[in-house]
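Missing here is one protein chain; the remaining ones are kept as they sit in the complex.
So that you can tell them apart, the chains are marked A and B in the order they are listed, and the count of residues begins at 1 in each.
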Amino acid sequence: MSYGQKVDIIDIDYSWSFINYARATDGVYFITLFKSVIISLITTFLCLLIAIPVAFYISFSSVRVKSILLVSILLPLWTNLLIRTYSLIALLRTKGHINNALENLWESANYLLSFFRLANHNFIGESFTPLSLMHNNFSVIFGLIYIYVPFMIIPIYLVLEKIDRNILEASYDLGANHKITFFKIIMPNISVGITSGIILVFIPCLGSFIIPELLGGADSQMIGNIIERQFKSANDWPFGSALSFILIYITIIILGVRYVYSKLYSRLYQRGVS
Amino acid sequence: MTEKKTTIELKKLNKKFGDIIAVNDVSLKISENDFFTILGPSGCGKSTILRLIAGLEVQDSGAVIINNKDSSFVQANERPVNMVFQSYALFPHLSVRDNIEFGLKLKKISNIDIKIRVEEILELVKMNGYDFKLPSELSGGQKQRVALARAIVNKPKIVLLDEPLSALDANLRMEMQQELVNIQRNLKMTFMLVTHDQDEALSISSKIAIMENGKIIETNTATNMYEYPSKKFSAEFLGRINIIEGASSLIDNRMLFNSDTFGKINLERDIKLPKDGVLGIRPEKIIIETGLNKHKNRVSMNGTITNWTYYGDVSYITIELKNKSKVYINVQNIHRNSLQELNIGKKLFASFDINDLIILEK
Partner (left out) sequence: MKKRVQHYTPVNYAKNNTLKIITFIFLVILYLPIINLIMFSFNDSKRNIVWRGFTSKYYEKLFENEMLFLAFSNSMTIAITSTIISTFLGITTAIALWKFNFYLKKYYDVALLFPIIIPEICMGISMLVFFNYINWPNFQLWPFTLSSIIIAHVSFIFPFVAIIIRARLSMLNNEILEAGQDLGASKYQVIRKIIIPFMSPALVASALLAFTLSLDDFVVTFFTSGPNSVTLPVKIYSMVRFGISPEINAISTLLILIIIICTYFAIRFLSKSNREFMK
């Protein structure tokens, strides 16, 4: 259908045409696609930064603490995506809880300063200006991280769990400190989990539309929003299909790259066994 | 004889894991060039001692002194000791060569020196030609060699071996035991091994410490540990032994032992048996004879064979004496036809020399 052309609002002419794909590469749509990729990359990278220490801590905890932590990370995954995104609004909006807390902080700081007769010097600004945490790129990335970080933690945790603890001990024993052990011993051994995590975060991020819809502003639209609009309001189904097929192609390419990578990797490991 | 230099000294070392006391007040001295073995049943805390020396665990109290330097709180990566792990712990993503080079590269040694040393070590452990294989492509014995090479290439003050041969099959284990001894002698290094295998301990170590429930029971050279143990636990753990219970008295400065099994034994030694002490005799020291031996240094007995286990080179026999006590005897199967004489139910005479008796503390 993505190769079809829109004839009028209801009828669609199923012909083989690349016009819709060509349209996806021009101007505003291409910028949005590019921006979606950038936002997804940033999100994936930040998820990785958060996930590694958390996965580490879980993996090295005692059995009881470990199961509690694992369940607490998995539980939000079962909570509705929509509800979780919605729950962020209450925190982030201009009159939300974060700004509310900051305002209270500002007021008490101001009160404290007035004790020292410094309030008139406006060290901390004349009045509290709420941070704009909503309807911008920050809120979209924050929301994406909030929703998808468990998908990064779990695969990293799973491979960390498989590493023989003696290997880490051997590394210290041979004179490596924590940093060297992390980069030379741990990282190569969890790379499989990291790639899984990157895929599990990057792909849904790229296709997300609820989060930018609810948390984003006019300039933080992602490709998912455009696709949704083609179907729900603009009624240009062929173009929407073309866009969504671009997403599927990206997914397939990523999975293909990973497949080749893992093949090479395992060949490297099994080399010479006959 | 000059006193050998002490490489490792443990002073009143204690370590608890929760409620379990793994290491209980252990003091040890390991001299240079020793092949020191800690022998004990599994779970007695012997591996914990190695890990304390390596710095992989931190003691609750006591001190670890390496080369006359208190290293109790030196971090693992700064201690001049290296460990061979039970699971080998080879880095799975690194080749044999990279595994061995790992420690050297951290020491700021020039690349040429590293190359030369790795080459030497590969030769020594007979792994040349395997440089670029990954650990997953190696057999158990080969992994073992790489793990050993990775430790000794750094020329540590002491090489710690945590049951390194336990995963190998019997023949390969024998071969590796011999190689370990050769390597240790050639390199003049200090080795410390932990094992639960008595044969391994006897055949390769110069010194043995026997451990039970976190405590060192006894330390001695390998031969003395077998021939002259002083504790009942170590005598029973290292080899088989007939324990002779009874009471002793001192008459004319000579010990007279009134045993439950063999009656009165005049020990001809001017030592008094310690409180609740016993005597012991190794099964192979008892000889089968044609009749009662009346020699004053020999203790004789006669009994019926109740059990006979054939091991090819030796046979383990259990005989029952008239007073229902049981005695274990090891017999060398010198002639093929002598086997027929050892049937269950057959009566026989046997004797041992009183000088072979071991005095044991409980």
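Heads up, the rule we're going with is that a contact is a pair of C-beta atoms (placed from the backbone, for glycine too) under 8 Å apart; a residue touches a chain by one contact, two chains touch by 3 or more.
The shown structure was predicted, so the numbers you read here are calculated from the model rather than taken from an experiment.
Of the listed positions A:I50, A:A234 or A:V257, the one in contact with the omitted chain in the full complex is A:I50. By the touch rule set out above, subunit A reaches the unshown chain at residues 1, 50, 53-54, 56-62, 65, 69, 71-73, 75-76, 78-84, 86-91, 93, 95-97, 100, 146, 149, 165, 168-169, 172, 178, 199, 203-204, 206-210, 214, 224, 227-228, 231, 237, 240-241, 244-245, 247-248, 251, 255.
Basically, only the chains that are shown with their structure count from here on.
Partner subunit B is touched in their complex by these residues of subunit A: 164, 166-167, 169-177, 180, 184-185, 188-189, 268-273.
On the side of subunit B, the complex with subunit A involves touching residues 54-56, 75-78, 81-83, 85-87, 89-93, 102-103, 106-107, 133-134, 136-137, 150-151, 154.
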